[in-house]
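Below: one structure in structure tokens.
Just one protein chain is left out here, and the rest sit where they should.
Note that the chains take the letters A and B in the order they are written out, and that residue 1 is the start of every chain.
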Amino acid sequence: MSEEIIQIETPFQFNEENKQEFDELIGRYPVKEAAMLPTLHLAQRQEGYITPAVMKYVAELLELSVMKVKDVVTFYPMFFEEPVGKYVIRICHTLPCALRDCKVVLDHLKSKLGTDVASETNLAKGTTDDGKYTLMKVECLASCDVAPVIMVNDDLYKNLTPEKIDELLEQLPS
Amino acid sequence: MAFIKLNDLEIEVEDGTNVVEAARQHDIEVPHYCYHPGLSRPANCRMCLVEPYGPIPGAPPGTIGPARQLATGCTLTVRSGPPERKLEEKFDAIIRTDSDRVIKAREDILEFLLVHHPLDCPVCDQAGECDLQDFSYRHGHDKSRYLEVKNVPPKKDLGPDILLYSTRCIVCTRCIRFCDEVSGSGELGLINRGSHDEIDIPRSHEGTPIQLLDNKLAGNVVDICPVGALISKDFLFKSRPWFLEKTDSICTGCSVGCNVTVEYKADGLYRIKPRFHEDINQHWMCDDGRLGYHYVNSDDRLQLPQKRVDGELVTTQWAEALTLISDALSQVEADEIVVIGSAQGTNEDNYVLQQFAHDVLKTTQLGLIGQLPGEEHKFPQFTIEADKNPNTAGARTILGSANGNVVLEGDTLWEKVASAKVVYLVNGGPERPLQDAERDALEKVGFLIVQDVLPSEVTQLADVVLPGTTFAEKDGTFTNSSGWVQRIRKTIDPPGEAQADWEITQQLAKRLGGEIDYHFAGEIAIAIAENVEGYGDATHQNIGDAGIKLT
Partner (left out) sequence: MVEERRILYEHLDVPDINTFDVYRQHEGYTRFEKAIAEYQPEEIADMVKDAGLKGRGGAGFSTGEKWSFVPRDIEPRYLCCNADESEPGTFSNRYVLEKNPHLLIEGILICCFAMGIETTYVYIRGEFTLGKKMLDAAIKEAYEQGYLGENVRGTGQNINIYTHPGAGAYICGEETGLIESLEGKRGQPRNKPPFPAVQGVFMKPTVVQNVETLCNLPFIVGNGVEWYTQMGPTYGDARFDPPKADPNTGTKLYCISGDVNEPGVYELDLGLTCTELIEVAGGLRGEEVKAVIPGGSSAPILTHYELDTRLDFTSLTLAKSMLGSGGIIVMNETRNIVDCLLNIMKFYAHESCGQCTPCRWGTPWVRDIVQRIADGEGRQTTITRPKFGITESGRWGDTGETEEIYEDLDLLESVANNIANVDTMTWNTICVFGIAVSWPAVSYMRKFRPEFEAAIREGKLVTLPVAEATVPPEENYAYQQRIIPKEMTDLE
């Protein structure tokens, strides 16, 4: 026999504002499937991460099978399948940042936050116990002139040093 | 038609043919994994690289040479072009599949394919019919230079009949494309990226399935998997493929008439796989048909005739059973007899049956039964029909082929049965439940002769039970719903003393002084061809492997 199927207790739904944005989005493409990435971004913004309920909902909206959504979610590193911290810290570790000592910044962040670096399939590994921060390495953030750089949620921070990291972390509202 | 030069052969192929197929038509192997003629062509395995020739940039006009890049043979199609585009003034394309570059490319790709492969052929079901084995043997390196740790993705349960051994998977995506394009159900996809790509059904992050691979065509993904990654639970560890005999036949699951290959040993059937037929099932078959063969192997199969003694069925000898029947038949008038043929039976079975009824019993009252209708399932490129019998069209025509014959079906049949004194009912398929009206009618019959393969509700009501045969144990033809007459072939011997249905009917006829005397099914087919309208060409010889369509 095969395994049991997951029971989704609380179905996901867009809130009013996101529903409106979705309706606007879907009109941009001749094929509904094309709205996949923006729709997932919207859903992740609302729910924090992509749950099975979100995948089912998006699949229904775009008239696709659930697997088509899962397929895309696992391909793109910006979509999370696990809860993440309030602040997602993405640190670039590609060559230009490496040449500008991003490792020092990374080590400092690790010791300061007391957490390891998340891997794509294990975000919990990089999330602090209080659920405030998730630390992850990302590939080039296209800001090599101001390396090393990190992104905290949507904002880019440049020319970082351990001191600047300390300042930054203090400024972030809890 | 395009005129091409393939290696040193100068050949004509149809416009739009790809190089893999053009080569196959001339027995040249272009190894491939992701390409399947029934699916789209992503060209992701890179195994079928070939070397096309064309004009060399910068060189004098008319100079041709190998193109800088090799091309994938699956996506490279040839078609006839205008005279000014011809190469060497006559060819529409010049392609080599045997150049040093091609041979090296194949070796290199195979090395990559085997980098993470567990090489567990000794315990793999696919061994012996595995493209990875075969192509490695013919086109690969003899050793690997890979020293690092191999990826070990988990074994996965995808659905009721399908297991995925992810370690063996080469991510050719045939199974995904099948579920997208043919079944349209889209349960399969990739997860993760790069070398961590895995085939999977949708699951939560923790691994609980959100949807299972349980559409009615799911079994095809096992067939098209070029390696041992997708495995049928039904066949798992049952047999090495090279121990299996193979015979071409027709699926009996519904009236589509899918072309199949029955794989068997002396002790029974092991699996059924679809066989290509362009107009009927293409490359596919449904799981109802694929997994519906188990009744053939059943330990409960009727092996000896049975008679009713003091209300109980007890086994008896053929001679006694036939005597009982002929006695019963000779005591009643012709119009008190109903002879019922089956949509599970072959044209030959039904032809002999109607001949027996018409010529010997002198009755024109024939009936036709079959499996109860099921649901129709429509897929983007496949249909499973609601009629669960392989030969409704054929049985109907053939039973009614003699002068004055009336073929009763449904309510009218059961009304007739209720008032009959003797009923001779031939079934020959998997067990069929009785509906109330049918049971009532059969209970009223004075003397009920049932010829079937398994004990069932019908045999429970019988006065004499005769052991017949399934599709796997006899030769014959079926006519599908779209008018294709196709061959089934005997694979295994029937159990015990069971006999082909037409042979039993013929013996009965002889007992009653009839002159029916066929020696093999093909002889009956000739009689059908001579006597049944529309079947003029439908001899076994003409039908062959491809079947013929009635006009």
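Quick note on the criterion: contacts are C-beta pairs under 8 Å (C-beta built on N, C-alpha and C of every residue); 3 or more make two chains touch, one makes a residue touch a chain.
Owing to the predicted nature of the structure, the values given are computational and were not obtained by experimental measurement.
Engineer: Specify the shown partners of the omitted chain in the complete complex.
Structural biologist: If we consider the entire complex, the absent chain touches A, B.
Engineer: Touching the left-out chain: which of B:109, B:130 or B:417?
Structural biologist: The one listed residue touching the chain not shown is B:109.
Engineer: Would you mind spotting which of B:20, B:171 or B:213 touches the chain that isn't drawn?
Structural biologist: Going through B:20, B:171 or B:213 one by one, B:171 is the residue touching the chain not shown.
Engineer: Among A:51, A:65, A:127 or A:143, which one touches the chain that has been omitted from the display?
Structural biologist: Here the residue in touch with the unshown chain is A:143.
Engineer: Check each of B:6, B:23 or B:49 against the chain that is not shown and name the one that touches it.
Structural biologist: Selected residue, touching the omitted chain: B:49.
Engineer: If the hidden chain were put back, which residues of chain A would touch it?
Structural biologist: Spelled out for chain A, the touching residues are 28, 30-31, 33-38, 40-41, 62, 68, 71-72, 75-79, 90, 93-96, 98-100, 138-147, 151, 154-156.
Engineer: In the complete complex, the non-displayed chain touches which residues of chain B?
Structural biologist: So the residues of chain B touching the missing chain come out as 41-47, 49, 58, 68-70, 72, 75, 105, 108-109, 111-113, 115-116, 145-146, 148, 170-171, 190, 192-197.
Just so we're on the same page, only the chains that are shown with their structure count from here on.
Engineer: So in the complex, which bits of chain B are touching chain A?
Structural biologist: Interface residues on chain B, with respect to chain A: 157-160, 185-193, 200-205, 208-212, 214.
Engineer: In their complex, what parts of chain A are in touch with chain B?
Structural biologist: Going by the criterion above, the answer is residues 1-6, 51-52, 55-56, 64-71, 74-75, 81-82, 120-121.
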